[in-house]
Structure formats: structure tokens, C-alpha cells
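With one protein chain withheld, the remaining protein chains of the complex are depicted in position.
Chain IDs A and B follow the sequence of writing; residue 1 opens each chain.
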Amino acid sequence: MKSIRRCQRVITLFIMLFLIGMAVLVVRIDRDAPFYMMHSEDHELGIVYDRSGDVLFDGTGTGEYEENHFLDVGNLIGDDKGQMENTLIAQNIDLLNNYSFSEGLIREGGKAAIYTTLDHYANRAVYNAYAGADGCACAYNYKTGELLVCASVPSIDVTKGYGNIAEMKSGTLISKAMYGTVPGSTQKIPTLITALELMGTEKLFSKSYSCSGKYVNAYGDEIVCHYSSGHGMQNIQQAIENSCNPFFAQLVADPDMPLEGIKRIYRTLGYSVNDDEPQYIDINGIQCETASTVLTDTDEFNTQWGCIGQGETLVSPVQMMMWESAIANGTGKMTMPYLIDRASDTYGDVSVLGSTRFSKQLFSEDTASAVRQILLTNGADHYAVSVPGYTLAVKSGTAQVLEGAEENALLTGFIVDDRHPIAFCVLLENKYGTPVTAEQILKTMLDSLCS
Amino acid sequence: MSNPFSYLFSCIFVIAAHAVMLFNVFSSGSYESSSDAFILAAAVIGLDIAYSFVMLFFRQHTFTVNFMLLLIINMSNIFQSCFGGVSLDVKHYVTGIAALVSCQIGFLLCRSHKRIQNEKKIVYICMILVMIAIVTLTGSRSMWVNIGNFSIQPSEFLKPLLVLACATSITEQQNKVRVWKFYIVRENVILFIMTAAICLLQWWCRDLGSIPTFAAIYAAGFLLRICYPKAKFSKKTLIAAAIAVFVIACVGVYFAPDYVKARLFTDIWSDTSGGGYQQSRALIAIAEGGWFGKGPGKGFLCDIFAHENDIVFASISEEWGLLTALMTVLALLIMISAPLFDPPRSYYHGTLAAGVCAAFTVQMALNIFGSCNLIPFTGVTIPFISAGGSSMVTSGLMTGMLTAAQSPEFHRIPGKKRGANV
Partner (left out) sequence: MELTPLLLCAATAAAIDICSLVLILCAYRERSTGKKRWNKISSGMELVEQGHTHRLLCDEILIGRHASADIRLPEMSVSRYHALLTVADGVWTITDLGSKSGVFVNGVQIKRKKLRENDVISIGSRRLTLRKRRDVK
């Protein structure tokens, strides 16, 4: 009867609710089990390969490798020990997990692997080229976004553990290319882009300023040039080639460069201006800083100094390299770098596939071609001897760090080569304290990538 | 007995199921000497056969619930005996037998349609006695009474009593008394006060986990009461009740002590060695077990505190596989869904069945979902699967009520005039 049916309905209600909960639970366990497994003491990781099948990380612990085989990529690839968080493995450990819920833990023969886009040979060559100096170098294919080289010196061999962590130099456990550094004169590229966007090519090329070794701005502060006798009257092409600070200080102070315009274009380029939220580029889970600066008044020292690449300005080498891609492609859109070409799960099936992506439009195609031409001319005029054999577009930079106690050398640019479309950024720390030069490192990198 | 074939088939299949499990223990379990496994097998199969015979002495129309109970209790025996190495868990075995006995006691008490309804004062007196016992006997606001080596959780016994109270008060819905301007059913008021008292008591004892169980029993009773003949089903009543529950829950959370709040809002993965220890271990264990488990006695979870009751689902999952753990839960669900297959014939028995169903599902939900981090973690037990004497016995009593609903007795009560004072 109805009353009894009501009893049955109440019972059914409770059972149905419970079953729904159970279903949710089972789905959740099935989905999240690999994550739970990562917290287990006996999980089993797979292997990370470079683009030609060389091993960059061996989670199985079975392979045998020569001394320091993993040293050059240690702080980029990382490991599962939890010491380094912003690394490929720490961020993608679920891809490397030799586990599936239906089969349980797979101890032997699990095929979980990450195939990266890195070129281990070139990476190691670059690492060795530093020859005791510190710094970082990154290069990627500006057409596809494949990250080819990302070496950061000093680095760590993860197979040797962290026993001597107290004696490690600072910066050992991070890939420096992902973190902001003082850009020096390479900052003149974004300033050049800003000027082109605000004025247009013709107007900018029609402007010329004089350099007498220093420039006194409206508030009476001095912007000094590295060439104390002065460059005289220059146009923008000459100023870039001379890397002339007074020229750029005057350019920033020009009424055609309004502060709001500079801020807007800097923000589009990825800067966090003044107190903006810091921004990050995501490279397969690895957080890469973009750039930051302080812009308050175009007539004022700090703003001018920031636009020249000193003072408060910080740019990460990866970000510089990405701007080069927007110039090299001629589109004004950056190619987004990626590190994981593909990943296979524990059965060997492809689980993640890397793909080429582009950023939004940062600047116009006209600007891109103008900057491209300026940089190519600079490369042809000044780097044909030190880095021979390439159609090179490049801008150098010298960044004062530690209150001017040390100077870092930077090189950022790209090569025009259909087979090897490479954009790069090289940072050599304390350039006067070491026999190697940034040009030598760049040459080694390009030679090993294009051979 | 009305159906010897059913009886025979049930017997054979229950023993077969246990035999397969024991075979699993033999071939892939971890035990030091095979005699341990043999003792376990003998104990389980012996209990199967013995109870199958004992069952015949109780005049029941259908033995389905009894066989389900036997299946579940001996499964639980096998599970519990295998945690961390195979050897018969004597304590659990004894409480299992106690649960079977209390099931038959529950059956005898509740089978008659009218007996307890007429003696319902005894139910209330029992409840009050248990509550007094909790207040006076448990030390320092805890929920345990220690008698020698045994720890009894008296609040467990309130569960079957509350189910009984709900069921006995159901037929009194027509006896409305006019108090001031309202027509009130005295039984409903008493029941509400009782439930509120129990919940407050549980609060005081810091046993918040069992409050949902009592609330669910009362809710099942309430739902059925507002549908009872001549108690008008009013949507307004229902909505008002729902709002009241919601408000009480919110106020409860707001005024909850800190340790409760900590459990409500905790991310177990950021604190795997502190507050999230048991849950994270449980989930890792389930992940390690996978669908098919590691093998009886080969889990690591047996080293974790409360592996045999609070996170028993994960323990079973790890050693026997999630599939078996789900099947175990399914067996329990099938047992409480027996009234759906063979409907009860009186409102009293229907309410008993609904109350038992509410109590069991809520307990299972709290335990399983709690240990798997879907809801806050509480120390509630899964009926029959978790170890624990009080829980086993009271769950047995409640299963007895289910049995009673399946094999009711309808007696004429001489001299009782029902509905006379309408």
C-alpha cells in the first residue's frame, strides 16, 4: 500500500544517495590515484629523454651513465626529491609516474617517459663553454617553439644528491634563464619597439639626438655613455649599434613618447610596470618570470635609466628570447616555448603532445620588420667576425649588478636560417672576471645546434 | 521454514564465497605458518555451518537477511584476520558471534507487531538510562566506558533504541492533544526532545561523528511520520524542517570547537604528517592496491592507527583491491535493501527498516567518504566491517530489526483499543 511504499521510497532514497556518493568516490579515486601514488614511498618514475633519445633523467635507477651526464640539465629537469620545485619533473611528475590504477605499481617495464625538445649535445657544449664562469644561455626554435638549449651554470648532478647543499653557490638549484636579471642594453630592444609603436618608423628614423658622453636630463641628473668622448649626432640605427645611453635617455624624454604610451606598450610586452602583479610564462608547468620595471616620469632619471636597462628593470633571458621570436617571425607575435614534445604513459601510449602556440599580438608587423632590419644590420656590422657563418640579428648588453661591482654581458637575437630558425639569449655573469666571452658561448651554441 | 531450496542455495553460496576468499588467502596471503591460515579457514567455515543450523531454530519466514549477515560477518572476519599477516583475529571473531547473537535477540524483540509498541515506555527508559550512563560513567567527556580490558561505547546503544523509538511512536500520530492553541502529538514531542538530548550529549562527549547518524534516523522517522495516515503531508512542514536543519548545521559549524573546524577545513596533502596523516595514508593505500589489491596481509596500512575501523575501507582496498571493497559495501547495501524485495507488511516494521537503512548508510558514508577525503574525517565505523565490540553488537541488533521486518508476527492484543480516543 501507499504507506509501505513510502517506507520503501525512504529506503531507496538513502541507498541512492549513498550509491551516488560511492560513484563519485570511485571516479575520483580512478582519476586521482596517480596523484595519491606520488605521495607514496615506493613510486616508480620513468625516463626523460632529449630530442635525439639521450637520457636526461632516469627515474628507474637502472641505467649506467658517464660522470656528470646529467649535470648540464640538472636544474632544469630536476628530480622528485622536492628540493627544486620549478623544474620539469617537479611540475610534471604525474606524466612520469609508472603507475596505473588498474595495474597497480609497475616496477619493471613501465614505459612512462617524457620526450623533451632539448638538444642535450648542444646544451652540454654550452654548459662546458662557460668554462668555470657563471651564467645562463637559452635558445629555441622561433618557428615551432621547441626549447633547444636552456643551460644554467652552475648546476647540479641530481644523481649525486644534495649532501653538499650548504656549499652550493647561489643559483645552483634554479634555471637562471627563467628568472629576471638586469637586462643592460638589451633593454633597448623593448624601448625601440615602444618608440616604433608610438611614433611609427618614419618619424623615429627622422629623429636624431646628440651624445657628448653624457646627458643631463630635466631634473639635472646625468645619464653617462660608456663612450666618454661621445658619439655625436646619431639616428636610431646608429644609436642601437653604438648602444648609446644618452640617445635613448633623450628618446624617452621626447614629447612623442608619452608616459602612458610607454606604460601601455611595456605592459603589452609582458612587463609588470610599477606595482602590477608579477606575470609568468608557463613552460610545461615551469613558471618563468617575464619582466618588470618602474616608470614614473619620462623626464626623470630612474625611468630613463630603466628604459636603458639599468635601475629597477629586470627581464628574464627566456622573455628576451621570446621577444626575438616576435621580431624574427615578422608577425609581432611571440612563439610560446615548450619543453615536452610528447609524453608516453606507462603502457607507452602518447599522453601529452606538445604543439606550437603563439602569443597575442605584441606589436605591429611594421615595427617587427623595422626592428629586424636594425638588428640584422647591427649583427652584420659588429658580429661577422666573432660569430662567423650566420645571418645574425643581435643586440648586446652590459648590465651593472651588485651596485656596479660586477658587469654581466648579455647577447640576445636570432639567426635567419630556414633550417635552424633559432632565437637565443646568452648571459655571462661578471664578464671581466672570466676569460670567456658571451660571443664565444653564442658561437659554441649556434655551432652545436646547426651542425 | 517455507523454502528449503532457498535455504540450501544460500548456505552453499555463502560457504562458497568464503571458500574462494580463503583460497585467496592460502595462495597469495602472507602468513608465517600455514596452520594460521588453516585455523582461520576452520573458524570461518565452522561458524558458517554452525549458524546455518542455529538459524533453523528461529522461526523465520525468510533467511535472506540472516545469510547476508553471515556472509558479511565472516568476510569481515577474514579481512580483519589478514591485516598485516594472516592469523585469526579472535577478538573480532568473538564480537562477530556476539553480533549474530544480538541479531537474533533483536529479531525476537521486534518481530511482534505490537509488543514493543505497547511497552514503548521501556524504550524511553532504556534511552534515559544509557544517557545517564554516558554522563556518569565515561571519564572526562569521552565516549568510552572502560570495564577491565573492554571498552564499551554506550552511545552506540542509543542507535537501535532511537530506531525503536521512531518506529513505536509512528502509530500514535492520531492521538493529538490540544495544548494551548496547537494540536500536538505527545510522542513526537518526546521523540524530538530525546533526539535533541542525544545530539547535545554527543556534542558534549566530543563524538560529533555520530550526530549525523542519529539525525538521519530521526529524519527517516520524521519523513515517514509526516506521511503517516492522517498526519498531513505538508510541503511547508518539510521546507521548514529543511531550513531548520540547515540553520542548525550552520550554527553548529560556526560554534564548533577548533579541533572540529580544523577537520572541516583541512587540505590533507599539505599536511600529510599531521592532520591529514590517516586520510592521506588511506588514499595512498587505495592507490597502491589498485583494482585488484596487493594480496591478503601484504599492505602497509596495518601500521597506521585505526586501520581496522576508521579507515577499514582503505585497508581492505589495499590488500584485496578496490573491487572487493566495493563488493563488500554492495553486500551491506543489499542486506539493508531487503525490505525493497520483500516489503514489510506493517508501518511499524517499515519504519524499523527505514531507520536501520538510514543509520547504516549514513555510517558507511561517513566512514568511507571521510577516509577518502570527500567529507570531513570522523571516527564512525562501518557496520560489521570495522572492528569494535559495541558497534558490532548494536549493528547486530539493528539487523535483527530488519529480520523482524522480513518475518513479522501479527498478534491480536486483547483489551487494547486502538484509535478509541480519536
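Everything that follows uses one rule, which is that a contact is a pair of C-beta atoms (placed from the backbone, for glycine too) under 8 Å apart; a residue touches a chain by one contact, two chains touch by 3 or more.
It should be emphasised that the depicted structure is a prediction, and the values quoted were computed from it without experimental measurement.
Although one chain is omitted from the display, it touches the following shown chains in the full assembly: A, B. Checked against the full complex, the candidates B:Phe192, B:Phe305 or B:Phe410 give a single residue touching the omitted chain, namely B:Phe410.
Considering the whole complex, the residue from B:Ser6, B:Ser151 or B:Thr272 that touches the absent chain is B:Ser6. The residue touching the chain not shown here, chosen from B:Gly106, B:Pro154, B:Gly221 or B:Gly295, is B:Gly295.
Counting over the whole complex, chain A has residues 1-4, 103-104, 106 touching the chain that is not drawn. Annotation for chain B: contacts to the undisplayed chain at residues 2-3, 6, 9-10, 13-14, 16-17, 20-21, 23-24, 27-28, 61-62, 64, 67-68, 71, 75, 113-114, 171, 174, 227, 229-230, 232-233, 290-295, 320-321, 323-324, 326-328, 330-331, 334, 338, 341-347, 406, 410-413, 417-420, 422.
As a convention for this text, only the chains that are shown with their structure count from here on.
Inter-chain centre distance (chain A to chain B, centres taken as mean C-alpha positions): 59 Å. On the side of chain A, the complex with chain B involves touching residues 3-8, 10-12, 14-15, 17-19, 21-22, 24-26, 28-29, 32-34, 36-37, 39-40, 99-105. Interface residues of chain B, counted against chain A in their complex, comprise 216, 220, 223-224, 227-229, 269, 272, 280, 283-284, 286-292, 294, 322, 326, 329, 333, 336-337, 339-340, 343-345, 347, 350-351, 353-354, 357-358, 361-362, 364-365, 368-369, 372, 374.
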